[in-house]
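Only one protein chain is missing from this complex, and each of the others stays in its spot.
Presenting chain A:
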Amino acid sequence: MTKKILIVDDEQNIVISLEFLMKREGYEVSVASDGEEAVARIRAEQPDLVLLDVMMPKKGGFEVCQEVKSDAALKGVRILMLTAKGRDTEVAKGLAMGADAYMTKPFSTKDLVEKVRGLLAEH
């Protein structure tokens, strides 16, 4: 069964690149451009994995992460956080919020694809 991936980012170009990468890997992809839309789509589509940007309008990535992780109905949703803020505290904060993995921008496409595979294989 094809895994579903939700890409959440407010940067158009990054969305384009991520979408291309994930589709190439054969995943089913949907897109959200802010935190509120992301939560709505996660509830509606129950994706297997969310590629989640941290700095976004309306609702930040950390909030989205916290909301998803505290909802038992969304237990199966993995979260990979992507951020342009590379400081250690940010990473620690993300992991504390329950993110399953964390990558800083700019990322290596290979690493990202591997990480996504890894996260989805754990199922």
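Heads up, the rule we're going with is that a residue touches a chain if its C-beta (ideal position, glycine included) is under 8 Å from a C-beta of that chain, and two chains touch if they have at least 3 such contacts; residues count from 1.
Keep in mind that, in the parts below, contacts and distances are computed from a predicted model.
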Listed names "4'-phosphopantetheinyl transferase superfamily protein", "Sulfate reduction electron transfer complex DsrMKJOP subunit DsrM", "Phenylacetate-CoA oxygenase subunit PaaI" or "histidine kinase", with the criterion being the UniProt name of the chain not displayed: "histidine kinase"
Touching the absent chain when the full complex is considered, from A:Pro57, A:Gly76 or A:Gly98: A:Pro57
Hidden partner chain, residues of chain A it touches: 10-14, 16-18, 20-21, 24, 33-34, 55-57, 84-87, 104-110
